[in-house]
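Working notes, beginning with the structure itself.
As you look at this complex, bear in mind that one protein chain is not there, while each of the others sits in place.
To keep things simple, chains are lettered A, B and C as they appear, and every chain counts its residues starting from 1.
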Amino acid sequence: MSENQNQVMKQEHAGFPWKQVIGLVLSLALTFLALWIAVGLSLPVHVTLTIIVGLAIFQAFIQLFMFMHVTEGTEPVHQVIGILFGIYVAFAVVAGTIWILAYTI
Amino acid sequence: MIESIKSFLGYFFVTGDPMIYGADASIALASIGIVVVLTYFKKWKWLWEEWLTTVDHKRIGIMYIIAALLMLFRGGVDALMMRTQLTLPNLHFLNSEHYNQVFTTHGTIMIIFVAMPFIFGLMNIAVPLQIGARDVAFPFLNALSFWLFFAGAMLFNLSFVIGGSPDAGWSGYAPFAGAELNPGVGQNYYVLGVQISGIGSLATGINFLVTIIKMRAPGMTLFKMPMFTWSILITSVIVVFAFPAFTVALALMTIDRLFGAHFFTIAAGGSPMLWANLFWFWGHPEVYIVLLPVFGIFSEVIATFAHKTLFGYAVMVWSMVAISVLSFITWLHHFFTMGNTAPVNAFFSVSTMLIAIPTGVKIFNWLFTLNKGRIEFTTPMLWALAFIPNFTIGGITGVMLAMAPADYQYHNSYFLVAHFHSTLIAGTVFGIFCGLHYWWPKMFGYLLDERKGKWSFWIFMISFNICFMPMYFLGLMGMTRRMYTYPAGLGWTPINIVITIGAFGMGLGFIIMAWNIIWSAIHGKRDTTGDPWGGRTLEWTTSSPAPEYNFAHIPEISTRDPLAAMKEGKTGDLRKSSKPYEPIHMPNNSGIPVIMSGFMFIAGFGFVFEWYWMGIPGLIGVVACMIARSFVYNDHHYIPVDEIEKTEAATGRLS
Amino acid sequence: MMDSLLSQKNKSTLPLEYSTEEGDLRIVGFWIFLAAELVLFGTLFGTYLVLQSHTAGGPNAHDLFEIGPVMAETIVLLVSSFTCGLSTMELRRHNNKGLIGWLIITILLGLVFVGLEANEFYTYAAHEGATLSTSAFLSGFFILLGTHGCHVSLGIVWIIGILLQLRKRGITPVTARKAFMVGLYWHFLDVVWIFIFTAVYLTGWVI
């Protein structure tokens, strides 16, 4: 890592941390929105569940992109595929477990 | 006082069975023997510096294989004891309790402590060499993985003489495996021993995944990788994503047993079926964890000894990718009969059948690799060839089992037992024996004797069929697994006698193989070229055994099967390079993995007996080791050029 | 193939933590580890959701969960994720002091979170008699949240270790990599909490 690249890096990251602040504001807003939908409104249960789960997933992606820089690195495709596969398996275990165990005779 | 000591000892040591006293004595004698030999020959320092603290993937691989062979011996003895008991109806060779422990340890050991470490051993040896790397991505973690596996295996095996063995089957179904119906330490050994080695497996998965995606030699794109490396890449993915579920399942069972939670209990709303669900969410991918690597081994061996490139390489790769995706959505077929609704069973029936398609495609690709080849019947090739028909039988019975309504008739019967042994022996065991013979010269620098190898192959393979083919009929006749005895008059007796004969035949085959290993160590043909088989991939371009740094120059690749291409004169010499040597960056040995695993063992043992005064300090020791490691900055060294020159000159590769 | 296309990206434009091969490998490895953690938490979530209704006559979600403390925990953790993000930004600016400062604020917030959670558990156990062995629902609840809480506690210990190394060695490729990785870990725990907040608390109030 040569000195002048460090300079470039420094310049790139100078200034106000817009990304982080937007991330924080969005997550707080989404959290309160979800709370309001769940507790404040009285929508049908499955509608509420769908909305709040959707909001949670949206918020997770905010963290992933605003804070975690998932697309950064020498070959970011590896970690992106890894996380996607992880999401697939996690979805399989959650959805599968609920489907199997909640609907047995 | 003396009374309480006596009663403690009675509870601590397993008593009352002459076979166990025999085991006590032989374990004590063997330990004393090892200590005496090491002391007499002043080998302690050598052992510590060269093996216990090593981070060299080749040595770690060898240690994995030695441990796996020892465990295979124990699991095999368990199997023979079971078969002896079942030879005739109403035998009393083992009583019910003892039989239950034996089949539990047999299953657990064979899957967790034989199949997995054997495969990890082979991939440790071959993968970095095949991709032209000097080590794995995380050598320290690699050593830690091995020692965690070893600690787990030792903890599990200790149950035989101290405290009592687990007896709820290798799948440890709740609620029978819970504290209520199964008090005592046996199941604690199971959950903790398997847990500790499982952590090591997860780390190995991450390690090899990163190694393969990041450390390939220049020019080796993903679709120029050897098939074994591909299979390990896919296997690593499955390990990484399947093991966390098992970690959780085992942890929850541990918490149930030790701290009175109610995940899988009968009481307070626990769900015993949840255990089955979580266990198989790991358990089914686990089947592919032990099968895909041997598919890779067979691909290598068949291509080498048919003297042809693998037929349909891309299709082979995509089949494995498909298997890795599908393997996570088929787990319910292990409990079709737990009262699931028709849509659930239908979904998992179909997904299970789907997974047969890529597997079938691979079989045909192997057959067509042989087609138009020049087949050479070496010992590794014999194992690979025997795999094709024998595994196909396991595969097609698997499809039969996948059909849920038919499975209602097969489930938990000997039909099932025969099926999974057909896949796991004809697949995994044939595969690891195949790989063992194939890479043995690369590990040790000499070949295993072909004549003895062939004898052991034929005896083992024929006995395997004598042992397991009749089991299909036994299952259809209504005999269920895990029965310690059966009544006369059901027509089961003659079949059981045949099965037992087959089992002992397999034992004989294994003994011949062990004899072959010992004999060849003394008289075996030395491998001076580094390429005894006429190999096609990079591991055969370096000497046997490979030097510490594997390759003095990292080879540059332009084709698939680079060594074969070189021999055909299509590319330049991979072995020689005009470039001057440069110092090679290597990781330092470290004692932390073995010490940390020692603490893990202590913690595990403490928790088995619910001795928190022992378990908690053990865990603190583990954390202390992690912290200590974090502060180590001086963790690598350089091999100087003159040392490389010396080593290379010794193998005759320095021009 | 796609692999080679992506490696076109020039290595030298990347931050310090990727500058050595070792750092690069470890960051990818850590991402894979986090992906594995997704499955680990997924399994715990599946378990909890299945057992949610198995209260066995003990207290249920409605009886236990209160909006105040839960929101306090959530906000503290979200803000800590933000401060942790700022620490990574300071790392990129090679500002060791700023990095150390934000990390200290992060662990302080982490400690507040762990304290709030411990208090929540204590309240349930002491006032409602709700413990690990009361019912399957509570076993699932305590273990899911406990696993997350243990991860946060471990993160705190880990950050302390890194702070010591940063103070001694400044920002080097190795310490930069460590600071970056612990940041990833911390954000990941925030993601897990978002799902705990949704699947445990909000769902508990809704159903």
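The definition used in the following text is that a residue touches a chain if its C-beta (ideal position, glycine included) is under 8 Å from a C-beta of that chain, and two chains touch if they have at least 3 such contacts.
Note that in this section contacts and distances are computed from a predicted model.
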Problem - Name per UniProt, for the chain absent here [options: "NitT/TauT family transport system ATP-binding protein", "ABC transporter permease", "Quinol oxidase polypeptide II" or "Na(+)/H(+) antiporter subunit C1"] - result: "Quinol oxidase polypeptide II"
Practice task
Out of B:221, B:412 or B:630, point to the residue that touches the absent chain in the complete complex.
Solution key: B:412
Fill in the blank from the handout: Only one of B:363, B:462, B:554 or B:624 touches the unshown chain, namely B:363
Problem - Option touching the unshown chain, where B:84, B:221 or B:309 are the choices - result: B:309
Completion exercise
The one of B:258, B:354, B:554 or B:586 in touch with the missing chain is B:354
Completion exercise
Missing-chain contacts on subunit B, rising order, are 96-97, 100, 167-169, 173-176, 180-182, 265-273, 306-315, 335, 337-339, 341-342, 345-346, 349-350, 353-354, 356-357, 360-361, 363-365, 367-368, 370-375, 377, 385, 388-389, 392-393, 396-397, 399-400, 403-413, 473, 475-478, 480-486, 490-491
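Here, only the chains that are shown with their structure count from here on.
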Handout entry: Whole-Å separation of chain centres (CA-atom averages), subunit B against subunit C
Key = 33
Exercise for the section: For subunit C, write out the residues touching at least two other chains, lowest number first. Expected result: 3, 24, 28, 32, 35-37, 39, 42-43, 46-47, 50
Fill in the blank from the handout: Two or more other chains are touched by the subunit A residues 75, 78, 82, 85-86, 89, 93, 96-97, 101
Handout entry: Residue ranges of subunit C in contact with subunit B within the complex
Key = 1, 3-4, 24-26, 28-29, 32-33, 35-37, 39-40, 42-44, 46-47, 50-51, 54-56, 58, 132-137, 139-140, 142-143, 157, 161, 165, 169, 174, 178
Problem - Residues of subunit B defined as touching subunit A within the complex - result: 213-214, 237, 240-242, 245, 271, 273-274, 277-278, 281, 325, 328-329, 331-332, 338-341, 344
Completion exercise
subunit C residues touching subunit A in their complex are 2-3, 6-7, 9, 11-16, 18-19, 24, 27-28, 31-32, 34-39, 41-43, 45-47, 49-50, 67, 71, 74-75, 78-79, 81-82, 84-86, 88-89, 92-94, 173, 183-184, 187-188, 190-191, 194-195, 197-199, 202-203, 205-207
